[in-house]
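First the structure, which I've put down as structure tokens, then a few questions once you've had a look.
Note that one protein chain is taken out, while the other chains of the complex remain in position.
Just so it is clear, A and B label the chains in written order, and each chain counts residues from 1 on its own.
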Amino acid sequence: MSASNLHGLVAYYADVDSLLAAVRRVREAGYQRFDAHSPFPVHGIDPVMGIRPTVLPWLVLGAGLTGCAGALLMQWWTNGHDYAFLISGKPLFGLPAAIPVTFELIILLSAFMTFFGMLALNTLPLLSNPLLRTAGFGRVTADRFAISIEAADACFESHATRELLAGTGALSVEACESDESSAVVPKWIKQLTMIGAAIALIPPALIAMERYGTRTTPRIHVITDMDFQSKAKAQSASLLFEDGRAMRRPVEGTLAVGEWIEDEYRATGKVAGQLGTGFPYEIDRAVMERGRQRFDIYCGVCHGLDGLGRGPIAVRAESLEESAWVPPTNLHDERLLTVPEGHLFEVITNGVRNMPAYAAQLSVDDRWAVVAYLRALQRSRNASIEDVPTDQQRNFK
Amino acid sequence: MVITAATEPKRAHVAAPVVDVLSDDPTQRPPLMTGENDFTSITDDVCGIAEREATPRAWYIAFAASVTGMTVMFAMLGYLIFNGVGVWGNNQPVAWGWPIVNFVFWVGIGHAGTLISAILFLFRQGWRTSINRFAEAMTIFAVCCAGIFPAVHIGRVWMAYYLFPIPNQMEMWPNFRSPLLWDVFAVSAYALTSLMFWYMGMIPDLATLRDRAKGKVRQIAYGIASMGWTGSARQWHRYEKAYLLLAGLATPLVLSVHSVVSFDFAVSQVPGWHTTIFPPYFVAGAIFSGFAMVVTLMIPARQFFGLKHLVTMKHLEIMCKIILATGMMVGYAYAIEFFIAWYGGNPYERFAFINRAMGPYAWAYWTMATCNVLVPQLFWFKKLRTNLWVMMGVCILVNVGMWFERFVITVISLSRDFLPSSWDYFKPTAVDVLTFAGSFGLFFTLFLLFCRYLPMVAMAEVKTVLPQAHAGHGLHAEEPAR
Partner (left out) sequence: MSAHHHVSAPERTRVTPSGLAGRGRLATLFGAALCVLAVVLGFVQEEGMARLQHGWLLAVTFFVTLGLGGLFFVLVQYLVRAGWSVVVRRLAEHLAGSLPLMGLLLLPVVIPTLFGNGQLYHWADPHELAESHLLQEKAPYLNGWFLLVRVAIYVGVWTLLVRAFNRRSLAQDDTGDPSMTIWMQKRAAPSVLAFALTLTFFAFDMLMSLSYEWFSTIFGVYVFAGSAVALFATLVLLALRFEGRGELRGIVTTEHYHDLGKLLFAFVFFWGYIAFSQFMLIWYGDIPEETVWFQQRWVGSWKYVSLLLLFGHFLLPFVGLLSRHVKRNRSLLASWAVLLLLMHLVDLYWLIMPTLSPEGASIGLIDFACLSGVGGLFLGGLWRRIDGKPLVPLRDPRLGESLAFQNL
């Protein structure tokens, strides 16, 4: 075996005292690349070997500060800025509520740095180490003490170093050979790894096929997430009830909260069951404006803004020649000029022929406002000069 | 053939001087271990357990029972995930039923390990070295059991990733002002830190097992696990610093974890939950139950694995004293809570406490008070706290009591809160009971595996408290170990 294969020399000792004495001798002899090995930490060996305090605490401090800043930033940004939502009246970012998570992250990051920093500084994991293949070294983790000197040390000289170690009261001195062959990963491990990797690709491939392929049947639904529930959906049929509807109708005469109106005429447009005339409340300019606005939104699309029954929907329906289309009524029709206001209100509320009910879209008072505006619209087509204020009458002459 | 102390005693224990480890004599420190121990004997005694070729039959029986329990638990969890949380007894008004009780119970047990490893280390308590590995392992396994309950309690477990701030296409973030989210961070940080602490402590001992391993499988497994540790002084230097730092970090962490768990309750306005003493009171209770669990497991383990000279009666006695002390702290909190409930003058708060002691759940309250406050009083007497049977009985009862404490807090306050029309009496379902019982199966399965394959006692640390470990020992060979 050539000398280049020699990794170093290991000397074994029986107890702490002889180890400490030997370390002192080796260091005095000028060696740099040597180490003492023991089954437990030997107190007081650091100054003897000249080990300087580790940098680890500073790394951990850095990690802790990072954790602190990161946690505060994360909580401020996520809850206070990016996705701000108010909950139980707490400030979006309140320091007292941010402290627990901040504290935990300080500790967690520091602990990670402690553990992984210790490993990294110790160059662990290091599974292939010539020392571990040295015959006598196995007892160092149980009940022996040892000093190892690397052949790479400037002072190392195979024979002299062996002499020095033997002279320190060592039980024995052993050569530590570096074995190049074992650094090569065995073939069977490589093969196994490749086969394992190939097998590991199968599940993702299957998932990808399932998700992105074309299928004629419904896809596999792994996580149903309440997508399929045994419940009746709105507007669907149900065999459970006599009328065949899944939805139940409210009890006859049900009113929503706040919709109860004392005045019968105002609420229904009828007085004692008969359609009434006039308005249930005073009509002023604001009501008229409201009526115009509602009319333009809800009525104008069919009846036209002018009420002549030529709204955009009517025009379009005619152009399509829809056979089932019933043209909207011309609101200036003779008949409508004379019907009681209660009738107009009732039609808006419940609909007539093809016209749907607007009770859901227009509140009771809005419906009266629309009726009022409609009356004004009709009047505009049948007005006489007396209807114009006297000071403006001359404009029409 | 591996020779172990159990099969062939190498040393004459008879020759050792008879020392009373329980001595109260202040003029001398009784030794931490009995018998003639040296580096070799400790290595043999501890490694021998993991190296036994034939696994004892008793181990198989215990393992089969534990695995059965664990299987029952996973079956119940599968049933739960398939059917939804409705299979539990949780319902209005008690929306937090057994799962939260079990979570707090297990997390509490998981506190003793880190306390022994970290806080007692900072307090220079040399006796901890015999039991810390054992207690740390117990911590990890208890935290595993604890983590299951809140995870399945969220209902749709496959959505659990929403607990963490992971960027998602809905641009939503978790609510960091919620104590439940603090819990996620606290328990995760605790589980990870305890795991690192436990594993780091084990690296030198795994190296010992590696160097003694005979079979190829063991060599490779222990070799990878010990990461190439050579026990060099430079490694030890950083290792010890890291150990001290982890101990310093774990100490406030232990305090914070159960404090955060207590915040789950205490930040609310529910009578019986909203009280300022909750954080330290929960921490004391956690240590209380954790130590009780360590003693419960340690008594049979030291008997069975022949570790009576390393884990002596002294160790058990000290743990019993700690149980008594923390039990008194818990009793103090009960008393102060009751007093302030009256003194505060809030009728709802007063009602909550009268309801605890005299309402429909009075049986649970008095079980708790008896087991947690009265039973540990036996430990005032030295005869009783050094009797293994009494110890075992008290410690089991303490854990029963601590489960009931969480039950009392969680269920009673919810079952009767501000709205009397929704008051109800909580009843668990069979799924509740089997899941909880099965969680012990998981705990013991992990524990038995640990006992069988890993170093149960921190050999390297125990060696440091032997007198031979100190320089100049040859000059004072007559002194006993402290």
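In this text, contacts are C-beta pairs under 8 Å (C-beta built on N, C-alpha and C of every residue); 3 or more make two chains touch, one makes a residue touch a chain.
Fair warning: this is a prediction, and the values are worked out from it, not measured in the lab.
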Sole touch to the unshown chain from B:92, B:169 or B:276: residue B:276
Given A:96, A:167, A:327 or A:356, the residue that touches the chain left out of view is A:96
Among the options B:27, B:169 or B:421, the absent chain makes contact with B:27
Missing-chain contact among B:56, B:167 or B:472 belongs to B:472
Which of B:172, B:227, B:299 or B:328 contacts the chain that the document leaves out = B:328
Tell me where the left-out chain touches subunit A, residue by residue.
-> 43, 89-90, 96-97, 99
On subunit B, residues whose C-beta touches the chain left out of the figure = 24-27, 29, 122, 124, 252, 255, 259, 263, 266-269, 274-280, 324-325, 328, 332-333, 336-337, 340, 343-346, 380, 467, 470, 472-473, 476, 479, 482
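In the analysis below, only the chains that are shown with their structure count from here on.
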Residues of subunit A touching subunit B in the complex = 15-17, 20, 23, 35-46, 49, 51, 53-54, 56-57, 60, 74-75, 78-79, 82-83, 85, 87-88, 90, 94, 97-98, 100-101, 103-105, 107-108, 110-112, 114-115, 117-119, 121-122, 124-129, 131-132, 137-143, 148, 223, 225
Name, in rising order, each residue of subunit B that touches subunit A in their complex.
-> 38-40, 43, 47, 156, 158, 165, 171-179, 181-182, 185-186, 188-189, 192-193, 196-197, 200, 204, 207-208, 210-212, 223-224, 227-242, 245-246, 249-250, 252-253, 256, 260, 263, 459-461, 463-464, 468-474
